[in-house]
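One chain of protein is taken out of this complex; the other chains stay put.
On to chain A.
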Amino acid sequence: MLVVLVLCLLFAFFAPRLYRLLGRYVAIPMAILPFGIFVYLLSFFPEVLRGSYIIQLYKWVPALGINLQFRLDGLSLLFGLLITFFGGLIMVYAAGYLKDNPLLGRFYLYLTLFMAAMLGMVTSDNLFCLFLFWEITSITSYLLIGFDNKNVKARSSAWQALLVTGMGGLALMASFILINLATGSYTFTELLAQNTSFSGHSYFAPALILLFLGCFTKSAQFPFHFWLPNAMAAPTPVSAYLHSATMVKAGIYLLARMSPVFAGADAWGYTLVVIGGCTALLGAFLALQHTDMKAILAYTTISALGQMVMMLGLGTTVALKAMLVFLLAHALYKGTMFLAAGAVDHCTGTRDITRLNGLARLMPVTALAATLAALSMAGLMPFFGFIGKELLYEAALSSKIYVWLVFGLTFLTGIVYVAVAVVLSFGIFWNKVKHPTKLEHAPGYMLYLPPFILGFLGVAFGLAPKIAVTPILERAVQSISRGELVELELALWHGFTKELGLSVLTIILGLLLYKALKFVQSRYAILNPVYNLGPERLYHKAFDGFLVFAKKLTMVLQNGNLRRYIIYLILFFSALMFYVLWHDTPHILFASRVVIIQELPFHDVVIFVLVSSALFYLLGTRSRLTSIVVMGLVGYSAALIYIMFGAPDVAATQFLIETLTVVIFVLLLHKLPAFIYLSHQFKKYNYIAISILFGTVMTYTMLVVQDHTIESELKTYYGQTSLLEAHGRNIVNVILVDFRALDTLGEITVLAVAALGVFALLRMQPEKGEKP
């Protein structure tokens, strides 16, 4: 698998270069790749059909349990075949659809990258490996939706899709971590092998909720469905591939994978049935009111995804079967319809169903493909969609929970599908009118062949399900139902069952709905105020609010005023210190200090009084010279303190440095600005408060430290070795020039650099013509 993925990456990143070499014939190698992988995956067919699965392990971060581990079983293989076959057709189609676009190479880059990620995702066994590929699909989806980067709508839709699915991705990662913590397993294989459910674990509920968040955002379930219709801003091949056939099914895939692990829990079934049901109904309902072909298809896709989630929620074997069969049928007919819609859009320049009619004579193959797909979607007899619909009804009727609700929803959406199918085939292509829509150009073979092939497969699978799809579907069902092998009887004719009767009823009601569609659509306007309150509005509010908040926060924290930065630093530091001192350290016993104060020697008090009064004087003085003198006084006092506490070297240095500072200061005095008062009185008080706060925190810290002196081992070490090994009696000096000599060298370098800087600044003359 790794080889395949690497090959995909290579092809992806060479696509722009190939485009420069081959022009639009770049489609040939790009389409050969997915078909090649398709054949490669087919080579695993016999092994998977024997009921075994293939595991391939490449170590990546074994210490963290993150490995590139791939698992190819029935479900993975089904998805893998779907992805590659579809991918190949889309590559061809894209060459026709975007043939004049100079960015075709880039388009293939994104698309191939997406395909690689999708393939990696459905074959991943390791949870984190899956997460990685999951995120790549989100990112490539973002790039593909925003492919038309000059279009504001496309850009904002891409953002929206990325934010929503990205948020879900984060939730998913958290969920995986929790699952891992609770069960200790990193791979699906381990998870499935565990017999005991971890439903009793305290992490079970959060892991489940987060998993739902991840899958629902990806698969556009209510209330996160809003990004999918907006994602239709992408070029049609992308909509067909990502947002109908593959990527949005990633959520379904993961839920299906996880269902053996979670299915025992009540929360699993009820949540999925309720959310899936809501989504199915909402999608169907919204699909009816749109006149844009892609919008209609998007909403029916949402509805179909809801159906699948609902079936997963039911969890019975027949429901799982129905889910997978419907998934395949849906991918086939929805892909076809998208591609046909794209062809119509490309040739006529519009996607509005009210302006399109009688196209069958002008684009016969597209019309045929769309009709085949529509018949499959409506669930007519010899088509694969029919089998899917029968199974859905069977599963709904045998549901253990909410049986009438589940069946009612399935039935209602079925009716809507029929109506939509009629709109998108009969209404556009076969409706006899005097003035059929004019074509801007006829569709090329690249535009009509891929949908035709897909549409044809819908019939072929329907006519011969036993040879074509039953074995792989059986194994796929097996891999999501704890390994039990289930017999899958797919046939068109089961005799006169009640499902057959219901199918017929669905079609009749659907046709009636089509007749009444104009009337229904005219009534939709009443609902507009309701949509304004929908989740999309919430998204926009949150998004805008976030931006405003971020801007405000930045303006408050980082407004470019350096003093404010210092204030925040000090306040934050003080708060941290305060917390630590209050929370973690023993408090000072002030009582014991009183004795020490009484025993203070006289000269100490003199220095203290001298320095502190000097400092207070410094605060008030307006003379620069006085300031310098007072500052020198403070420095010399510090030197005195060093002497008193056994640090003559430090004191000597301090004397020297202080003198030098004063000298430099005085030399430059006449070139330095004179005093004036600049700050407002009010601000001054703020500053005073902050300064006192900082000083107090520092004093308190020092007092605490004094209570807990530690004897350092270094002191003893340097004491022992100073004379004997380094041959020096002054330990401080020995440390500086011997033990830590390199540090001192660094220090000298710093000084030298500073001296150079000073020299440059003093000597540098403004260039002529410039202001001084």
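Here is the rule we go by: a residue touches a chain if its C-beta (ideal position, glycine included) is under 8 Å from a C-beta of that chain, and two chains touch if they have at least 3 such contacts; residues count from 1.
By definition in this document, contacts and distances are computed from a predicted model.
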Look at the options "AAA family ATPase", "Cholesterol esterase", "NADH-quinone oxidoreductase subunit K" or "Putrescine transport system permease protein" and return the one that UniProt uses as the protein name of the missing chain.
"NADH-quinone oxidoreductase subunit K"
Touching the absent chain in the whole complex: find that residue among A:3, A:64 or A:597.
A:597
Spell out, residue by residue, where the missing chain touches chain A.
560-563, 566-567, 570, 593, 596-597, 600-601, 604-605, 607-608, 611-612, 615, 618-619, 624, 627, 631, 634-635, 638, 641-642, 644-650, 653-654, 657, 660-661, 664-665, 668, 671-676, 678-679, 687-688, 690-692, 694-696, 698-699, 702-703, 705-706, 709-712, 714-715, 718-720, 722-724, 729-732, 735-736, 740, 743-744, 747, 750-751, 753-755, 757-758, 761-762, 764, 766, 771-772
